[in-house]
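Taken from a larger complex, these chains appear in their original positions, while the remainder are omitted.
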């Protein structure tokens, strides 16, 4: 029996160390694993479990040991920053600022179009792309989630 | 001189009251004003100033008085909820949850693709659409912002 | 045009005032309206919109005016207490304490039984009953929500 408990954070650190040494990008890893780029990056950062065969492949590509590979298959406790403080990093803060400025507008328009309910964050995917633009290239982020109607039974 | 100071929140309340009485939708108001739907909704909710002629048109459509129309042209103090607590409303919370789960992944992928910098939330637009889907229609939200590279001078 | 904006909180206060004067219970209102007891109570407390015909019936039973009835049909901004502090009321605190003590256990068991995903709080219902018991009657609360599997597309 292993004497200590390997956590998902430990494995995320090992993943990032291996990625640095091997000079890999998240995009290339996604391609090699045949996974969507945002999903794979979030998963490697500890936000999603891997299917066993995918975990094994990640282990091979990054040189993880067997216990680390098992940890990749377990459902993690999700969340990336404290819920009582916005992220201080400017790149992440801008996404948070979008919520501060446009959150209620999105709520109103979702209700106008679909009625009472939510955009699922579970039955959901996300993409980020570069969009060329003469005034400076743009980041385009697409959130796509199933509409869930409030239903009592 | 008016004896009290009319705030933007007062005008937002008046806008919502008029919209209710006149049974208007944000989408129809956007169409009548020739403005993007998300922008107009956010602006009516107090997050953007209006150009004078647009404010006048909003005033006509909603029956606002002259001082209320002036307030619509002033730059507001933006922000929709406390920065030390996530929104409790489920429709808005899901957008916040997306940040909790995918925020660091988006940061990594933006840096891989563009280098050091941010997606602007100022030179920025946002759209929300219904996407038909056999497994249930989906909400698609597109964020589109200029990439700004960290530049010292 | 109404000069002030009637909020859902205003209507909730009117509902509670009428309920007091008319000496009604939530359970009897639920029966008269043909709605599940917990749903109706939550809705009257401002957490759900009513269908127009139900709102009209609520208005009749409680003596609300037309604008108040319209407000009941609008999707509210949900949430009952600050997300940065547990409720101080002992009756509500005990429900929160259950989460503190059993939350991670429920997460583990949901994942063991269903795999990665969540119990929906949208496609969801809730009941509360008295269960007679020789050692003292018991409160039985049943949460019943659709399992949603994490699905990327």
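Order of writing sets the labels: A, B and C. Residues in every chain begin at 1.
Criterion: contacts are C-beta pairs under 8 Å (C-beta built on N, C-alpha and C of every residue); 3 or more make two chains touch, one makes a residue touch a chain.
The structure displayed is predicted, hence computed values, not measured ones.
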Original post:
So we've got 3 copies placed here, but how many does the whole thing have in this file?
Top reply: 10
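The definition used in the following text is that only the chains that are shown with their structure count from here on.
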Subject >> From subunit B, the most remote chain by mean C-alpha position >> reply: C
Original post:
Taking shared residue numbers divided by all residue numbers at the interface, is the value for subunit A and subunit B over half (same) or under half (different)?
Top reply: same
Original post:
What whole-number Å value describes the gap between the mean CA coordinates of subunit A and subunit C?
Top reply: 32
Original post:
Whole-Å distance, subunit A centre to subunit B centre, using C-alpha means?
Top reply: 25
Original post:
When you check subunit B against every other chain, which residues touch at least two of them?
Top reply: 84-87, 89-92
Original post:
Which of the residues in subunit C come into contact with subunit B in the complex?
Top reply: 1-6, 67, 70-71, 74-75, 77-80, 82-84, 121-122
Original post:
Where on subunit B does subunit A make contact in their complex?
Top reply: 25-27, 37-38, 41-42, 45, 47, 78-81, 83-87, 89-92, 94-114, 117-121, 124, 126, 128, 130-131, 133, 135-148
Subject >> Interfacial residue positions of subunit C with respect to subunit A in the complex >> reply: 36, 39, 48-49, 75, 77, 83-84, 107, 111, 115-118, 120, 122-125, 148-153
